[in-house]
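Every protein chain of the complex appears in place save one, which is left out.
In this document, chain identifiers A and B correspond to the written order of the chains, with residue numbering beginning at 1 in each.
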Amino acid sequence: MNLTLRVWRQKDQSDKGRMVTYKVEDVSPDMSFLEMLDVLNERLILEGDDPIAFDHDCREGICGMCGMVINGVAHGEQRATTTCQLHMRHFEDGAEITIEPWRAAPFPVVKDLVVDRSAFDRIIQAGGFVSVPAGSAPDAHSVPVRKEDADAAFDAATCIGCGACVAACPNGSASLFTAAKITHLSLLPQGQPERLSRAKAMVDQMDAEGFGGCTNTGECTAVCPKGIPLDAIAQMNSDYLKANAK
Amino acid sequence: MKYTEGPEIRDTKAPDGPIEERWEKRKFSAKLVNPANKRKLNVIVVGTGLAGGSAAATLGELGYNVKSFCYQDSPRRAHSIAAQGGINAAKNYRGDGDSIYRLFYDTVKGGDFRARESNVYRLAQVSVNIIDQAVAQGVPFAREYGGLLDTRSFGGAQVSRTFYARGQTGQQLLLGAYQALERQVAAGTVEMHTRHEMLDLIVADGRARGIIVRDMVTGEIERHLADAVVLATGGYGNVFFLSTNAKGCNTTAIWRAHERGAYFANPCYTQIHPTCIPVSGEYQSKLTLMSESLRNDGRVWVPLRKNDERAPGDIPEEERDYYLERIYPSFGNLVPRDIASRAAKNVCDEGRGVGPGGLGVYLDFRDAINRLGRDAVEKKYGNLFEMYERITGENPYDVPMRIYPAVHYTMGGLWVDYDLQSTIPGLFVIGEANFSDHGANRLGASALMQGLADGYFVLPTTIGDYLANGPYGDVDEEAVAEAEIKVRNKIDRLLSVNGTRTPDSFHRELGRLMWDYCGMERTEESLRKALERIPELREEFWQNVKVTGTAEELNQVLEKAGRVADFFDLAELMCLDALVRTESCGGHFRAESQDADGEALRDDENFAHVSAWEHTPDGPVLHKEPLEYEYVKMTQRSYK
Partner (left out) sequence: MAVTGAVMVSFLVLHMLGNLKIFFGRDSFNEYAHWLRTLLEPFAPYRTVLTILEIGLVVAVVLHMWAAISLSRRAGKARPVKYVARKSQANGYATHIMRWGGVTIVLFVIWHLLDLTFGVVNPEGFNSAPADRMISGFDPSRWWVTLIYFVAVVMVGMHLRHGIWSAFQTLGWANRDRNKALRATAGLVSIVLVIGFLLPPLAITFGVVK
């Protein structure tokens, strides 16, 4: 299949950036989206052009490194799929595809489609952990955990930190990311001692990073490759309100 | 390629005495560092996977000044995150006869008697603490209705000792380590450097004293000095271009350390994982693993007839060959990885493979779905099935999966002693980057165990013994400058070639060559061919590679070119090691050395040793470390 790509090109953080059009020919439907970009990049290199920079690593949908807004949708229209797992069979021959980086002030563009997501690390630093030094843990069976709680905690813990939630949110909010970690830990007995202080610290850090506020539009969960449910945000709000009431 | 033989390595620093007391003994004999001094000691940890992340977090917690580096944009992305199946631990929560000794035994046997007993025993001992630690951190392992941890069985074991978190165990364990690491970053004990790639090791006065890194955003070459350096930079499976490794995984850090004097052990030991999604075309950029845990309920088969073009559903039961169950009745579909992979290769070589090019076998869940119900199967493997469907466009609930072996893990790595210290004092190597615990074949669910054992429990103790004699004072400026210049020169050289081929095209060709000549089956002839071809290709690379852009910007082509350059050198050493080791063992199968049934035939008389390669200007020097087995009797492995 043959495609026309409109790609955001931006040399570095200070560059203004612009959309550039490329033609890609002989794309196989079995290629992944990133493999299609690889093919284009190989050509650009040989032509002496700067290839399109994009983040990617595991290419199996778990590291959370890749991510681009494809035709206006974070990670593309295929549900519960990261960009690296998106395959060209979902596009039509002759299609025009718009590719943009995640857009959010706390995610400045580093180059082309590469953005800086270190704000997420700082949100985790604020409290996204259980304080337990190596070697100090009691036997794993000393505290049983209801299967339902363990499963629900797992569902929240599957967040890959890709940032699609922020990219898709009309408010540029990082609530789903932050809530996923808060929910994961607050559903488990191990997370209880730090539960409220964690919620407060993480939410405050999220706000300090310059993310927008949540208005529960649900755009985040719709594009989330791991389908983190929206009620994680309610859990976060509940813990946050309780922390502030204290 | 010429090599010479150097003196044997006799002392691995493992304490003597009864095996179950050795680690206790070492912990007691290791010098302690008083808390006030820890703050004055600087440690560099490169890599933030299970080993590096947990090590940096633990060292920070202990009070050392830690600097942590990773090439990704966040430490949470390290490729440990992609491990699916689980983590072994000798908890014996099931009461099914498991014990530390049995895990030790299984691992030594699974590694085809090419691992050190002392190390493996320690690994089995520490395994139980890992589960405790992870649970306390909030890792949401699978649980049963009673609220206790669930386990499953994995290849190479007849007990159920694998703890798991659906098909994302690596992710959950890594996030646990990542969170512990970020906690230390917040506490100020760990300084995090993301998007930084280590390009050289600084060795001064015979000690590892720091690293040279490139800031991948600005291109700046930076020097970072310390009292000890820990490499946790993972394996080198990407030398094959196509592997289950992440695209960024590379050998540069360990290879440059090797060039600085660290011995490289058993480079030819490569694990080919039996259950990966087959290649679909020339453009393929990586291979995706389907967890080995699928073999618990999936049955592997191919048509009895050659070139059978029928759809799998149209092939009646009696015309199917469940070859693993047929050949290995006692382990069946759960034979170790090396055996399952070679069996798949053999049936495909016979012309009975399925799918495009006949490079695939079926992994069928029909019987499991009939027995357990679709819901139960979905609960266990739902995310894996989804992943398969996304990639292939086929629904494994209706059509059997097609799988084929792919490069997955490298058992070889930098040589380390019992303390995980390399041959360069002050350079410690942990996780997949070292060679120590898996012998010639790693059992499923043991990589996570080893990475975390090294990072949380072993290294933090043993490195203290080295640091107790520190701080090691100012670093010789000349050594630092020399390393920095070397790095700059290499980058300049890559940028100045301006040829007509991309780094990826060279990498693809090298990978193809390695897969054909040094892959699942190796022969003297194929290895000699590879050793002839690799230098030619490397020569062409340095004459004809095209690297666009400049050194002072985010330049992914330059990053790639630097990594490919190191893969050439490593590939050569791998082939040499494979050539010298004329026996078959574990993941290293020499066609010349097989028994009547086509099984790997070890040569314990000549090869019961670790091959540790030293890099010298006059070519590689081989140092053998003899392996002695006091507890486990060396036998021909049998899973029949």
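As a working rule, contacts are C-beta pairs under 8 Å (C-beta built on N, C-alpha and C of every residue); 3 or more make two chains touch, one makes a residue touch a chain.
None of these values were measured; they are calculated from a predicted model.
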Notebook entry, point to check: For the chain that does not appear here, which of the shown chains does it touch in the whole complex?
Noted result: A
Notebook entry, point to check: Thinking of the whole complex, not just what is shown, which of A:P51, A:G172 or A:P225 touches the missing chain?
Noted result: A:G172
Check: Which residue, A:R6, A:R43, A:H90 or A:H141, contacts the hidden chain when the whole complex is considered?
Finding: A:R6
Notebook entry, point to check: Quick one: which of A:A104, A:V132 or A:M202 touches the chain that's been left out?
Noted result: A:A104
Next item on the list: Just the residue numbers, please: which parts of subunit A touch the chain that's not shown?
Entry: 6, 8, 19, 69, 71-73, 77, 98, 100, 103-106, 152, 168, 170-173, 210-219, 221-223, 229-231, 233-242
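Going forward, only the chains that are shown with their structure count from here on.
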Notebook entry, point to check: In the complex of these two chains, what residues of subunit B are touching subunit A?
Noted result: 54, 57-58, 61, 72-79, 81-82, 91, 93, 129, 131-138, 140-149, 165-166, 168, 171-172, 175, 178-180, 182-183, 185-186, 192, 194, 217, 244, 246-248, 280-281, 283-286, 288-289, 386-387, 390-391, 393, 456-457, 460, 500, 502, 504-505, 546, 548-549, 553-554, 556-557
Next item on the list: Provide the residue numbers of subunit A that touch subunit B in the complex, in ascending order.
Entry: 11-12, 28, 30-32, 34-35, 38-39, 42, 44-46, 48-51, 53, 55-65, 78, 80-81, 85, 87, 89, 110-111, 114, 116-118, 120-121, 124-126, 128-141, 143-147, 150-151, 153-154, 157-158, 160-161, 184-185, 188, 190-191
